[in-house]
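Data block below; observations after.
With one protein chain withheld, the remaining protein chains of the complex are depicted in position.
After this line comes chain A, so read on.
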Amino acid sequence: MNSLVYLRRMIINQKPARLDYTKGSVTKSIYYERAGFEGSHNEVAQKLREVFEADSVNVVTSTDFNPLTSKRIFAPQAISSALAGYTFNAEMRASLLSFTMRLPPLIVRLYPMQRYAFQDNSAYMKMHMQYQHNGSFRMQSYVSQAENTRDEIVRLRVMMATYILGLIAPMNAPRNENHQVTQSMLQRNAPQSRKRKTSILSRIIDRIRGL
């Protein structure tokens, strides 16, 4: 199920990349640049579904691609389209459940997915509400609370969308770090500065929850 990991990295990285994927004996590619996947709406949705079910995937990052078309489908739109009505067989379901079990406690970002016609937006909203209520989110519980098979499919699709688009992240911020943070540190992108920023944000969140 590591095609989800590759897609997430490609999207979060925000660099031009080509994802090669193989299903059976056929290898295809999908290009990503400028926050979007190359191709028409239907082509991209179809290819992303193939990526989900690929036997193997590989990402090549480069700035040296020659795009075949200028059409780009913005990542949230592309993932929404690929997941619209998407169902899976028993093998795929088992892979997705196994993937879900490996996710640590999470933080959840609220993003206007409804503007990109994400069909499972209400389930995503409930997921965010659970996170807001509890202060952390466990995907395992969320999926296992499904009322029926159809509901489980919806919740797994929400897991896929939020994971791939970077709307969930592990809740492992170093909460007790106590470094002096200057204004310039907050604005710089250095990893150390980001760690301090996550520490500060986590502490403020804890405090506001207790108000």
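The rule we apply is simple: a residue touches a chain if its C-beta (ideal position, glycine included) is under 8 Å from a C-beta of that chain, and two chains touch if they have at least 3 such contacts; residues count from 1.
The rule we apply is simple: contacts and distances are computed from a predicted model.
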Protein name, per the UniProt record, of whichever chain is missing from view ("Cysteine desulfurase", "3-isopropylmalate dehydratase large subunit", "Branched-chain amino acid ABC transporter permease" or "GTP-binding protein"): "GTP-binding protein"
Identified contact with the non-displayed chain, of A:K71, A:R93, A:R138 or A:K195: A:K195
Touch assignment to the omitted chain, from A:I107, A:M127, A:V143 or A:V158, lands on A:I107
Considering the whole complex, not just the chains shown, which residues of chain A touch the missing one? 2, 5-6, 9, 12-13, 59-61, 99, 102-104, 107-112, 114-115, 131-132, 163, 166-170, 172-173, 178, 180-183, 186, 189, 191, 194-195, 197-198, 200-205, 207-209, 211
